[in-house]
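For reference, the structure I am asking about is given below.
This part shows chain A:
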Amino acid sequence: MGVNFHSVFFHLMAVLASGFALAVVFSNNIVRMAFYLVASLGAVAGLFFLAGADFVAALQLMIYVGGTLVLLIFGVMLTARGPFADLKTSPAQWTVVGLVGGSLLAVLLYAASSASRWTASGKAASAPPDQVAPTSAPLGLALLGARVDKLDPKQNSASSRAGGMSGYLLPFEIVSVHLVVVLIGAAYLARARRRATPRPIAANSPPDDPSQSSSVS
Partner candidate 1 sequence: MEFSEIAKKVSERFGDQVVGVVADAIDPWIEVAPPAIAEIARFLRDEPSLRFQFLHCITGVDYLQTDPKRKIEGQPRIELIYHLGSLAHKHRLVVKAVLPRWKDGIEGQLPEIPSVSGVWSTANWHEREVYDLMGVRFLGHPDLRRILCPDDWVGHPLRKDYEMPLEYQGIRGR
Partner candidate 2 sequence: MADFFANWLPNWLALTLAALVHVTLILTLALTAAAAFTWAERKVAGRIQDRLGPTRVGGRFGWLQAVADGLKLVSKEDVVPKNADPLLFRAAPYVSFCASFCVYLAMPFANGWVAQPLDIAVFFILAVAGLEVLGVILGGYASGSKWSLFGAMREAAQVVSYEVPLALCAVIPVMVAGTMDLVAIGNMQSGWAWNWLIFHDPFLFATFFVYFTCAVASVNRAPFDLAEAESELVAGFLTEYSGFRWSVFFMAEYASMFAVSMLASILFLGGWNGPLPITVWLGLAPNPATGDAPHALLAYLGNFLGMVNLLTKATLGVLVMMWARWTLPRLRIDQVMTMCLKYCIPLAAAMFVGAMVYAYAFPAGLIFRVGGGG
């Protein structure tokens, strides 16, 4: 196959993405985790670019890297005890995570190795498909359930759904659920451990309990 730009960069990005993903898991420092997550998600965006899905890639950058992560870091900054709070993972958590993650990985590996396009040849994966113009329109339609690239005018809609043409709605929903999980996680990290009195904003309200203050810098 020789030196193919797409495959070289695909592998590079893939290694970066998974490497930083592992770094997220094995790092104890919450801010570094966030940084690795940025890198990992950025690499995934790079993968999307390579696949010719510019729109998804930009979406990935904007929503995940730009939006969610900034929010996440922001939440961590506002709520962390110290600047570099270490997250200790207990053995029980490791076990649960290992089980869940391991089974997911197994499913993924199985799915990946059994996909016919992947096993057949490197060409299909490395070169962007040229039968569909890489614009955002088919993607948007696919999100709504209409796969333009697989559209067969002879079939009616019911049979097309039966033929595995349900569009990207399910993956999109899964991604959305993932987002919800992220937000719930952030809220969990930031949950209150303080009295529920409103913060003193008025000029003459008495200051809070001085014992809560941390050390002077």
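Candidate entries met the following condition: all candidates are chains of the complex that A comes from, given by their letters.
Following the convention adopted for this analysis, contacts are C-beta pairs under 8 Å (C-beta built on N, C-alpha and C of every residue); 3 or more make two chains touch, one makes a residue touch a chain; residues count from 1.
Note that this is a predicted model, so its numbers are computed, not measured.
K.L.:
Using the touch rule from the top, find which candidate among 1 or 2 meets chain A in this complex.
P.N.:
2
K.L.:
Across the complex, what residues on chain A touch candidate 2?
P.N.:
Chain A reaches candidate 2 through residues 3-5, 29, 31-32, 35, 38, 54-55, 57-59, 61-62, 65-67, 69-71, 73-74, 77-78, 83-84, 134-136, 217.
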